[in-house]
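The excerpt is restricted to a subset of chains, each kept in its original location.
Letters A, B and C name the chains as they come in the text, with residue numbers starting at 1 for each one.
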Amino acid sequence: MTPKTPSESRTTMTDMVLPSETNALQNLFGGELLARMDRAASIAAGRHSRRITVTASVNHVAFNLAVPLGSVVTVEAAVSRAYTTSMEVYIDVWIEDRYNGKRTKANEAIYTFVAVDETGKPTEVPPLKPESDLEKERYAGALRRKQLSLGTGR
Amino acid sequence: MTPKTPSESRTTMTDMVLPSETNALQNLFGGELLARMDRAASIAAGRHSRRITVTASVNHVAFNLAVPLGSVVTVEAAVSRAYTTSMEVYIDVWIEDRYNGKRTKANEAIYTFVAVDETGKPTEVPPLKPESDLEKERYAGALRRKQLSLGTGR
Amino acid sequence: MTPKTPSESRTTMTDMVLPSETNALQNLFGGELLARMDRAASIAAGRHSRRITVTASVNHVAFNLAVPLGSVVTVEAAVSRAYTTSMEVYIDVWIEDRYNGKRTKANEAIYTFVAVDETGKPTEVPPLKPESDLEKERYAGALRRKQLSLGTGR
């Protein structure tokens, strides 16, 4: 299979924070952000594999920054490494101030997806060919993360 | 006020079509697409004006293509012309086939937004400075659309 | 096919404005109103044709009036003219003040729907027979709108 670059799977999902997604402090629920990241990452994995993809795991995610009601949130996901039937997807989240336009990095997250056929059986995916320095760094890190997770029995 | 380019307001909203948004033929409801386009265009208008923005009008929208359940839909919005307190936003919609990745233009739409302060009073916005040929063409077309709409009393 | 009157397709959808549908000024999103109008108009087109109906286009819509959180909104839709396989639907929107009951006209909109069979193929619909003066006026206007839209290549 022909290798693909991260650009070919890059997925941008910009949207507002609505009142139904906020907690008692009027900030976005952590769980809602996890769900948005899952949808964006799943599209990225689908663009790389051109298959149905299912979430296999979520790596450690830290919520460093509250996301207030009315913010504009941008979730950007791209495949960072591909294995035989699975893909690691790296996700960056930015928040944008409505009035001065200042863009702040709010989160990074790493999800893993498996490509499956219509019966749910894992199927092969193309290899990933990183291009930029950041893409190469994440590509290398993916392998370390995989070994670490195998090593600790996760 | 310093002019801004369309790139500064360009907003990309990629998302899946979910079962709760589809009609009896398992295609996206026209109304759901109108609502998505409004959200993306409202963010674009907010990025240009750095103000609260409210939808003032929607130009003619044609639905040429059914958008089936499970499709990936990309809505891309950017301000196409700015007046004293209002902005025309041009929206392009693409559908992507999950399996072969073929991207098809599904719709174009034009919304108008007004920038307002916290009390709802219209406030000034920066002028638009188009750069690419397409941006210049849409900028010129905006004026004709405005005159046409004034001429017919709309 | 036996002609039908606008009364036979008239559809009334009264509902509240909920917090999850409002913007930063606590008013109904324009896009949410477009989606409600699409649902009401689609039911009206279904009542006229007794077929599955899909949104073909939306005419120019102006949002003249903010619709505050907690308002009661009434969307009323009826077929205004029928062609071979398509129908123009005229929609009137009223807002009602919770405390004094004052009813204000907020919007008018015109959507076009196509009647289709289970495979999505356009199918014939009955002609429309307007009765009241307003119905006759909208019936006549529909033809002008259709010609205008053909004339401008849309």
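Note that a residue touches a chain if its C-beta (ideal position, glycine included) is under 8 Å from a C-beta of that chain, and two chains touch if they have at least 3 such contacts.
The model shown is predicted, which means the values in this text are computed figures rather than measured ones.
The total count of identical chains across the complete complex in this file is 6, with 3 shown in place.
In this section, only the chains that are shown with their structure count from here on.
Because chain B and chain C share one sequence, their contact can be compared position by position; here over half of the interface residue numbers appear on both sides.
Our note on geometry: chain A versus chain C, Cα centroid distance of 40 Å, whole angstroms.
Between the Cα centres of chain A and chain B there is a gap of 26 Å. Shared contact sites, meaning residues of chain B that touch two or more other chains, fall at 39, 42, 52. On the chain A side of its complex with chain C, the touching residues are 18-20, 70, 98.
Per the touch definition, chain B reaches chain A in the complex via residues 11-16, 39-40, 42-43, 46-47, 50-52, 72, 96, 98-101. Residues of chain C that touch chain B in their complex: 23-25, 27, 29-32, 34-39, 42, 52, 54-63, 66, 111, 116, 118, 120, 149, 154.
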